[in-house]
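Apart from one protein chain that is not included, each protein chain of the complex appears where it belongs.
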Amino acid sequence: MRILVMNPNTTASMTASIRATAIAAAAPGTEILATEPLWGPVSIEGHFEGYLSAAAVLDRLATLDTPFDALVMAGFGEPGREGAQELLDVPVLDITESAAQMAMMLGHAYGVVTTLDRAVPQIQDRLLTAGLLQRCAGVRGTGLGVLELEEDPERTVEVIIEAARAVVRAGAEVICLGCGGMAGLDEKVAAELGVPVVDGVAAAVKFAEAVVGLGLTTSRGRSFAPPRPKSIGSWPLSTHLDLGRGRGSSCHTDFSAQTSDI
Amino acid sequence: MRILVMNPNTTASMTASIRATAIAAAAPGTEILATEPLWGPVSIEGHFEGYLSAAAVLDRLATLDTPFDALVMAGFGEPGREGAQELLDVPVLDITESAAQMAMMLGHAYGVVTTLDRAVPQIQDRLLTAGLLQRCAGVRGTGLGVLELEEDPERTVEVIIEAARAVVRAGAEVICLGCGGMAGLDEKVAAELGVPVVDGVAAAVKFAEAVVGLGLTTSRGRSFAPPRPKSIGSWPLSTHLDLGRGRGSSCHTDFSAQTSDI
Amino acid sequence: MRILVMNPNTTASMTASIRATAIAAAAPGTEILATEPLWGPVSIEGHFEGYLSAAAVLDRLATLDTPFDALVMAGFGEPGREGAQELLDVPVLDITESAAQMAMMLGHAYGVVTTLDRAVPQIQDRLLTAGLLQRCAGVRGTGLGVLELEEDPERTVEVIIEAARAVVRAGAEVICLGCGGMAGLDEKVAAELGVPVVDGVAAAVKFAEAVVGLGLTTSRGRSFAPPRPKSIGSWPLSTHLDLGRGRGSSCHTDFSAQTSDI
Amino acid sequence: MRILVMNPNTTASMTASIRATAIAAAAPGTEILATEPLWGPVSIEGHFEGYLSAAAVLDRLATLDTPFDALVMAGFGEPGREGAQELLDVPVLDITESAAQMAMMLGHAYGVVTTLDRAVPQIQDRLLTAGLLQRCAGVRGTGLGVLELEEDPERTVEVIIEAARAVVRAGAEVICLGCGGMAGLDEKVAAELGVPVVDGVAAAVKFAEAVVGLGLTTSRGRSFAPPRPKSIGSWPLSTHLDLGRGRGSSCHTDFSAQTSDI
Amino acid sequence: MRILVMNPNTTASMTASIRATAIAAAAPGTEILATEPLWGPVSIEGHFEGYLSAAAVLDRLATLDTPFDALVMAGFGEPGREGAQELLDVPVLDITESAAQMAMMLGHAYGVVTTLDRAVPQIQDRLLTAGLLQRCAGVRGTGLGVLELEEDPERTVEVIIEAARAVVRAGAEVICLGCGGMAGLDEKVAAELGVPVVDGVAAAVKFAEAVVGLGLTTSRGRSFAPPRPKSIGSWPLSTHLDLGRGRGSSCHTDFSAQTSDI
Partner (left out) sequence: MRILVMNPNTTASMTASIRATAIAAAAPGTEILATEPLWGPVSIEGHFEGYLSAAAVLDRLATLDTPFDALVMAGFGEPGREGAQELLDVPVLDITESAAQMAMMLGHAYGVVTTLDRAVPQIQDRLLTAGLLQRCAGVRGTGLGVLELEEDPERTVEVIIEAARAVVRAGAEVICLGCGGMAGLDEKVAAELGVPVVDGVAAAVKFAEAVVGLGLTTSRGRSFAPPRPKSIGSWPLSTHLDLGRGRGSSCHTDFSAQTSDI
């Protein structure tokens, strides 16, 4: 099966890191395809950028002509998933919900460590809407912005551990890494904390495999029925924007089959 | 003071109807400015269109060069408000929350009557996130699409009353009209039902006047801090789209001062 | 329109201060009429006094022969509002709910600063019943009794700021002043905190203007149907009590039209 | 021990009926003292009357010079209990909460059958505030007013059974009789329904015996600390009202020791 | 009436201590019968032991041939109660729920002090399922294991007081002793804290007296209907186990009538 992993921002290095994590998590036979929007913010650190990204992700999905069996949305706490669920016939997994769900399989309560403090209420709201907040013992920021995560990896792990310890004291038995940009740091953090650490990208890839493996997909009967036919001005946006030559085909999308397990 | 009322879809007749309702609600001295996005769907009937509209509304706000003192977002149940709260220094009111809040001032429990059944969970989620769901006795669709509301006004009022009766039986003591396209129908519905009917556009205009009147605005300390400076590709979108000549300045925006009370 | 602002205790200086705040908040054309009960406690600092006050307020309403268009009840956390909603045909606003509702228009979560710690659960219960507790990040006492608030205004502002900082740390993005006796201190507190501060009296006056402005009033269909005709011994109480000559007509009620905006 | 049972309205026949139920429930050695307010409504069917009654009950308590070991407040859904808890050093039981608590000892979910539909939200709010609503499967009115309950006892039992069946269908495994005026009907209703039926008066008497039997009483540390010393105009009200000669000592209070178990 | 008090572990000294507390709480005329399972863990400090104990308790109940009028289950936070409710025709009280319910009669919010920190989420879950968590201000461990409680009584009281102070600071107005092994320590703890302390065993005995006194028992209509007739391998377990001679009749069961009040 082929899973499309969508980095919601336009930073290619983050797409690459998310892609690597997804490949490491994928089962033999699962092909990972990673991409990002053709326009929009370089990182998402708030509602405004989240809403732009949601539209940019939907635009990317509307114009991508490669088939895939499931979509993994690799933004943490951002809006957009429900739109993709309407747009696509294949299942859509979100790393916020997937991280929380996997954490709930592993412990009684979980906590989330994220980037900036301003993202905390946004993440809590997504978990609330997803029906997954009840067993959340806390969401805590590290004070690092999304792109700062890559600057000094050692320092990044340190502040994640510090924030994680605080949510463990508040009752968390499992920690979720609350940013796509933290992909790949789970093991280092877990080694220090002594509790399981869930990487949302890895969790979502496994859940995508699970859902596709059972032949299931999004319920189309009510909330996520396909969009009704109607006129949408300038849609898809990227076909109306001057995005530079050849952008649609390169754009950091990585179509190479993953080979990590072979 | 000047209140900008934003119709989230691109249907000019709906902007006009929302504008008329806003003007009727406004106090003497309040100027109503009504507009709509420069691109996007002609109506919003689901998550996908809602997310497109959110970006289109933010785009419209980013490029509008007329000052205003408060924004009223006239979509019901759609996403986007938090983005505008980050983007703007002036207060932002949303007709979903405003309708519910005014209803809670008038009765113990309220109900919402909306368009299609598929919008029901979306509206409930917005009310949940807003912290206003506890006293909601029910949200119910009429089966009419957004643009169908205008087709046969008599039939529209009939089906609204029918749905409203069902939520009253479920405990609602006040009814909220759950679509910007229902603006102006409150009195006809109330006359039949015998309980107060709240038009969200009217409620939001009054609340905007209230907030501005007290010199208050959005808290900028955490959730709705201004966006951090960063690179956003193709932003603002409308300046990169070929939207036709002069579109930016006309576009069904109605700058005329409201005169209903003079 | 004429708004009656009811101080729930019998302390005239507090009525005056509440009246001044209401006048400052009122729009041109809004007349503020402020009064207080004819009997009952000089301040309300608990359930017992709250229940006495509720009856005294209802008694005052039953005997007042001046017409008004809306009632603002200026006690914070006390019972009584629902009784007034049954008794009156005009809308009834309560400063507890109004402060919370306005705060929810301005930020994601709000906090309340009140007088004595013993009032904290009482306020939380009122917000719970009102369906407004979900987004409350905390209610915190200053340790000052209601009448002590007026004794040393500088110290009062200091302790309010200290308590407000604690609820901000707990996630509040907006602060509500949780006592009618704190009316007028909002700006000083806001200047120090850097987040919006809501004065419940001001908020309730604006919401009263909003509700009346739209021609709406309390739903009379279920919870707040008018009292059924029946025998009530010694009612209205004040007509059976020896309250001193002429009390019914003077009693610190201030009928003068507000002129602050002219 | 001596338990004071307070009928919140002034109807002597209801006091007598409540007293009889309390005596039937009491253990040997428990003395039942039943009384009612000296003024106020003949029945309580809404918030307005409930608030008057709360003050009238507190007034009665403030002037009663007979010692007792626990108070049972026999109104269902009305306010007032917290005031009595502040005023008295002895424990205070309320039939609303006691009925719900006993029901929760007997089944997974319970339901309440009450008088008028307008009381339903009021009862739900009391249960919510008491922290007992989660396992409530429904509250349902019979359409009979409080004083109508006594008019045609056979019809009364019939409509109670009909309403009870509806809440059983909604998941209730135990039924609470939701009005002091239904005291004594539990067995007839239970015989028809096949599920336990809880009479709140009986439950509260047993719980009062339980609390007193363990030497426990209301926590005085925070919510229910004694009222602070202060001036309260015209208090206690009954000493300032012209209530007729000797009313304070007779007033349908029944001081006779209960003898049912001897 | 005769109340069977079940210590869920096999430690006879704990049965004795629980029995003594039950006798001290019982009314004249109430006979206390205390026993423990015939097999299973010596103490319960987690889910695994809790589930074993649940089966061992049910086994004990299935083979006990002494009649009783109510069962008090003296484990705190462990599973099993619902099974006994199905198995028995008499009412079943649990000290977790009884402690919480009595605490809610005495104050606005309560807290629980228990043994090991690992039990905290387990207790919270039991209270959640029981519909009693809303007014719980906190559950806190002392760090002492169940059997360590008896080792140094003075130290035990000290650490209980320390933990209790923490939950009082968090808003608890009443403290519940959260382990059957803490039976009898309530007065010492209360004397230090100044708030009521509830011993669950004592509370459950009084509530058993209350329920039996009113002739009520578990609703058999749905959740707690009697088990359906079916084949259960090796049941009752104790009749298939080699438990030693005469174990079934002695086994630390204490049939002597309680005489504390005579």
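Think of it as A, B, C, D and E in the order they're written, each chain with its own count starting at 1.
Keep in mind that, in the parts below, a residue touches a chain if its C-beta (ideal position, glycine included) is under 8 Å from a C-beta of that chain, and two chains touch if they have at least 3 such contacts.
Model, not experiment: these values are computed from the prediction.
Q: Among A:93, A:163, A:177 or A:237, single out the residue that touches the unshown chain.
A: The missing chain is touched by A:93.
Q: Using the touch definition from the top, which of E:121, E:196 or E:213 touches the missing chain?
A: Selected residue, touching the omitted chain: E:121.
Q: At which residues does subunit D meet the chain that is not included here?
A: Residues 108-109, 171 of subunit D touch the chain that is not shown.
Q: If the missing chain were put back, which residues of subunit E would it touch?
A: On the subunit E side, contact with the omitted chain comes from 10, 37-43, 45-52, 54-56, 58, 79-80, 82-87, 117-118, 120-122, 125, 128-129, 145, 222-225, 227-228, 230-235, 237, 240-243.
Q: Residue-wise, where is subunit B in contact with the chain that is not depicted?
A: Counting only subunit B, the missing chain is touched by 120-121, 125.
The rule is short, and it goes like this: only the chains that are shown with their structure count from here on.
Q: Could you let me know which interface, A-B or C-E, is made of more C-beta pairs in contact?
A: The comparison resolves to A-B.
Q: Measure off the straight-line distance from the CA centroid of subunit D to the CA centroid of subunit E, and report it in whole Å.
A: The mean C-alpha positions of subunit D and subunit E differ by 30 Å.
Q: Between subunit A and subunit D, tell me the centre distance in angstrom, where each centre is the average of that chain's C-alpha atoms.
A: 55
Q: Mark out which residues of subunit C touch at least two other chains, giving numbers and ranges.
A: Within subunit C, residues 108-109, 120-121, 125, 171, 222-224 contact more than one other chain.
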